[in-house]
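Every protein chain but one is kept in place in this view of the complex.
The chains carry the letters A, B and C, assigned in the order they are written, with residues numbered from 1 in each.
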Amino acid sequence: MFPMFFWAFVVGGLICVIGQLMFDVAKLTPGHTMSILVVSGAVLDGFGLYEPLVDFAGAGATVPITSFGNSLAHGALMEAEKHGLVGVLTGMFEVTSSGISAAIVFGFIAALVFKPKG
Amino acid sequence: MGRKTSPSPVEKGYQELQKKHELKRPVFKNCIRAFLVGGFICTIGQAITYFYIYYFDFTEQTAGNPTVATMIFLSMLLTGFGVYDHIGQFAGAGSAVPVTGFGNSVISAAIEHRTEGMVLGVGGNMFKLAGTVLLFGVFSAFIVALVRTLLTMWGVL
Amino acid sequence: MQQVNPEPAQVEGNNKKDKKLALKVKRDIQSLPQIYDVAVVRGKKDTLVVYKVKHMHRMRMKQIEKDINKMLEKNYPKENFTVSSDFKIFIEAIELKDKMENQSYSEKEAEEKLQKVIELKKAMT
Partner (left out) sequence: MMLKGKQSWVFQNRPVIEASAVSGGPFEGNGRLAEDFDIIHEDLWMGKDSYEKAHTLLLEEAITTAIKKSGCETEEMEFMLAGDLINQITPSSFAARSLSIPYFGLFGACSTSMEGLALGSFIINYNGAKKIVTGASSHNAAVEKQFRYPTEYGGQKPPTAQWTVTGAGAAVLSNNKNKEGKLVTTSATIGKVVDLGLSDPFNMGGAMAPAAADTIIAHFKDMEIDPSYYDLIVTGDLGRIGQETTYELLRKYGVMLQRERFEDCGLLIYKEDQPVMSGGSGAGCSATVLYGHLLKQMHKGIYSKILVVATGALLSPLSFQQKETIPCIAHAVSIEMSD
């Protein structure tokens, strides 16, 4: 279990460093940076490379936003295997739904409960 | 769509002069911070994953979903209590790249615009930052899956 | 590395043939260099094989699972195996085994629990 924590820390940290370099060196906005990372996640899954990273680093690969692209692509691919081309569209949110639904639900709850502190 | 394509000599001269005084971003320090905080957030994620594996019927593969939801819940608390923006100033990408940062971008926009009402304010603005991630995530996943499926159908893969 | 490495267990506790087979499967898998912890639980029809992959080989975990499936199919064509390296399945298997050592845990209960674990593994993908 210890190596799992270790590699989660290292891999997760490194993905964040890539993001930081996009901020500071490439001078990209957070919006651009996140979009590129998400697309990278999807592309890596297309080459079948993201799953091994998840196996290896656990949350170090599932917690960064790249995993979002990965699971979108993964859901689409899995459905496509079962239902052919239609599955590409229908399967998209098969795996990912939790992140988006959690963000929507908690975002709305937060809007009811909290005020911005400024 | 810029004003013009290349800077004039006057502009160039000034931009060079300005650059001398411009405070440099502490790239190395920022990277270290991003690494440590980002790594720490992922380690917490790993702990939550193990929690769901031990105490609930989740396997290593399926525990990712409740982990992400839990992280976003934590992100809601930190955002609501006005802590996440301070973490963000310290950690940069370290707190922006993990899903908690995605959660923060949705939640901060939602609470920011509650003064404009629930429908037009919260509803209309919730995804003003995170929308781009959804768009490019979904669209690139669509392209990737489409290409792979077609290649498989044609027997290339 | 923390290891459990339990003796193989079988639902029909006194079935000698089963025991021999489970032990053999365990040894087969243990001989693989990428693997460090193996547990085998033999049910009435199905055999659950769980193992842990050494961390540096986790990148190739899916391939290893495929290889093991292939190997078991080749060596024991008549048997029905469920193979998993998932941590959850591993925990469940150990739990089942511990329960089975308790005399009051009936064969029927054990078999039910085993089927449940196998279902969990199948639901995963």
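Here, contacts are C-beta pairs under 8 Å (C-beta built on N, C-alpha and C of every residue); 3 or more make two chains touch, one makes a residue touch a chain.
Computed from a prediction, not measured in an experiment: that's the story for all the values here.
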| query | Who does the absent chain touch among those shown? | reply | A, B
| Contact partner of the left-out chain, one of B:69, B:99 or B:129 | B:129
| note | Logged for chain A, residues touching the omitted partner chain are 23-24, 27, 30, 115-118
| field | Touching residues (missing chain, whole complex) on chain B | value | 1-3, 7-8, 10-11, 14-15, 17-18, 20-26, 30, 79-80, 82, 84-85, 87-89, 91-93, 95-96, 101, 104-105, 107-109, 111-113, 115, 129
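One rule holds for everything that comes next: only the chains that are shown with their structure count from here on.
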| Among line, ring, star, complete and other, which one matches the pattern of chain touches? | complete
| note | Sorted by contact pairs, first entry is A-B
| said: Taking the mean of the C-alpha atoms as each chain's centre, how many Å separate chain B from chain C? | reply: 40
| Averaged-CA centre spacing for the pair chain C and chain A, given as whole angstrom | 32
| task | Would you pick out the residues of chain A that each touch at least 2 other chains? | result | 1, 4
| request: Flag every residue of chain C that touches chain B in the complex, lowest number first. | output: 86-89, 91, 120-121, 123-125
| query | chain B touches which residues of chain A in the complex? | reply | 1, 4-5, 8-25, 30-31, 33-35, 37-39, 41-43, 45-46, 54, 57-60, 62-69, 71-73, 75-77, 80, 84-85, 87-89, 91-92, 95, 97-104, 106-118
| Quick one: in the complex, what on chain B touches chain C? | 53-54, 57-63
